[in-house]
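My questions will all concern the structure given below.
Apart from one protein chain that is not included, each protein chain of the complex appears where it belongs.
Labels A and B are assigned to the chains in the order they are written; within every chain, residues are numbered from 1.
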Amino acid sequence: MYPSRFGYESPKTVEEAIAILDASGGDAKILAGGQSLVPMLKLRFAAPEMLVDINNIDGLRYINVEADGTVRIGALTRHEDLEYSDELPTASPVLAAAAHLVADPIVRTRGTFVGSVCHADPQGDWAAAMTALGGHIVAQGPNGKRTIEVKDFVIGPFQNALAYNEIAIEAVIPAPKGKSTGSYLKLERRVGDFATASVAVSLDMVGDVVARAGSALAGVGGRTIDATDAVASLVGQKLTEENIKTAAEAVAAAAEPRSDHRGTSDYKRQIVKTFVIRILTGLAESSQKVA
Amino acid sequence: MSSLYDEVAPAPAEGVPTRRITVTVNGEPRTIDVEPRLLLAHMLRQGLKLTGTHSGCDTSNCGACTILFEGRPIKSCTMLAVQADGHSIETVEGLATSSELHPIQEGFKEEHGLHCGFCTPGMMMASKALLEKNPNPTEDEVRWALSGNLCRCTGYQNIVKSVLWAAEKMRAESN
Partner (left out) sequence: MALDEIKIGGMGARRRRVEDNRFIRGKGNYVDDIVLQGMLHMEILRSPMAHARIKSIDVSKAYEIPGVRLVLTGEMMAARNLAWMPTLSYDTQAVLATDKVRFQGQEVAAVIADDPYIAKDACQAIVVEYEALPVIVNPLQAMASDATVIRDDKENQPGNKVFDWEIGDREATDKAFAEADVISKMELHYPRSHPSPMETCGSIADFNRATGKLTVYMTSQAPHIVRAAVAMVAELPEHMIRIVSPDLGGGFGNKVPIYPGYVISILASILTERPVKWIEDKTGNLISTGFGRDVYLKGEMALRKDGKILGMRMNTISDHGAFYADAQPSKFKIGLMHSTFACYDLPAAHLTSTGYYTNKAPGGVAYRCSFRVTEAMFFQERMIHAAADDLGMDQAEFRRMNLVKDDMFPYRTAFGFLTDSGQYEKCLNVGMEAIGYSTFKQEQEEARKRGKLLGIGISTMTEPLGAGNSREYDILGIKMFDSAELRVHMTGKAILRTGAMNQGQGHQTTWAQIVAHELGIPADDITVEEGDTDTAPFGMGTYASRSTPVAGAAVAMVSRKIRAKARKIAAHLLEVSEEDIEWELGRFYVRSNKERGVTIQDCALAAYSNMPDGMEPGLENNAYYDPPNLTWPFAAYFVKVEVDAETGVWDVLNVVAVDDCGVRINPMIVEGQIMGGLTEAYAMASMQYITFDEEGNCIGSNYMDYLLPTAWETPGFELHEVVTPCPHHPIGAKGIGECATVAGPAAFVNAVVNAVSHTGVRNIDMPMMPNRVYEALTTGKDVSGMPPVRISE
């Protein structure tokens, strides 16, 4: 498979990149890890006039865990940087759980976390994880930086809220209220398969009481599904068998799956419910152990 | 000569815009003019005649094109050749010296880790990356590390054994 012709620029600074995007008038596309974009170019599902390769910009590959627990991830941080991070299992168990389920080990060496969120694939793992965590994206354009909540950033299938002359330079997971816990479960038939259904649940715990709850789903709708409202009932509560079940049913109800060869919509809802119960039950058991 | 010729279009009138890049391939700097859209795998195969790197699928699933890019395994069909400018890459052709096989190559031969050989270069490069990070992997760790590379012939069991064979030999050599 062979991509169509395109122009190519490889700026050395964010500002230079923005200038190129600005000048392109919307016909340019940013090339970061390229693990979604290059296959689309090869299949000729995408044929941009110009690629702006940001891989030569220094200083965009980092995972910073700040003193208050805020996690900052740079635009060129690769999936495998999260997978092998020593800090993430404590700082953000949801990201740590999802990290080794993204694509396959070779794709993870090159693909980027922020690029994956920008790609806004309804089956994408990172957009769901970030939504559950209440994260945001820092976008930089000709007029400076702005912050966009991920739930507002992913606006549709393969559509994000960036203007044509903006670059997502950083993803930010806000400091947890208490201890960050949670997990990510994905039903895939094979390593690298798209999710039949994926569930991210993030709970900030103060002792054994839920201080903040977030959830999001992938693979069960035309976009990343924000199911945070569905788990709101857990806030201020200790996890119990009953409220876990209630939350799981509410999350499953928030899913918008369609029937296809991966399963009926009912089946996919059942998977969502089961995964929520499994994640929350696991958290309840470990919080009891701690408490 | 024959009227069949009439169906043959004339040669291209104009040149194609290219970029001159320099890539260190298996330790040697190589300079080559490439079109931006040229995939790195195609540059290696057609431009540099390093045909050990194979193109197996078009969707970044099979890993037959796996090479090392700055020491980490990547699928070279999913990267543009221009992106390799100024970087160092390693292909299957760089594994052996003229007199000696790399232990991973020996392992694949000893444990019958290949049949048709098409996935083998990618498998070996992914294995090399694994053993550099983890010199003493478990069977599960090998299976996990190779899960971005498809093999249609072997059933993987002997590939796993090949990598474990190589790991053991490399540990013995480094002691």
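The rule is simple: a residue touches a chain if its C-beta (ideal position, glycine included) is under 8 Å from a C-beta of that chain, and two chains touch if they have at least 3 such contacts.
What you are looking at is a predicted structure, and each value in this text was computed from that prediction instead of being measured.
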Touching the absent chain when the full complex is considered, from B:25, B:95 or B:164
B:95
Residues of chain B (touch criterion as defined above) contacting the omitted chain:
4, 7-9, 11-14, 35, 37-38, 45-46, 49-59, 61-62, 64, 91-93, 95-96, 101, 105, 108-110, 112, 114-121, 124, 142-144, 146-160
For review purposes, identify every residue of chain A that touches the missing chain, sorted by number.
1-5, 43-44, 104, 187, 189-194, 196, 258-265, 267, 270-271, 274
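Assume only the chains that are shown with their structure count from here on.
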Partner chain B, residues of chain A touching it in the complex
1-8, 10, 31, 34-35, 38-39, 41-43, 51, 53, 55, 80, 103-110, 191-192
For the chain B and chain A complex, residues of the former touching the latter
19, 35-37, 39, 58-61, 63, 66, 69, 72-75, 77-80, 82-83, 85, 126, 129, 144-149
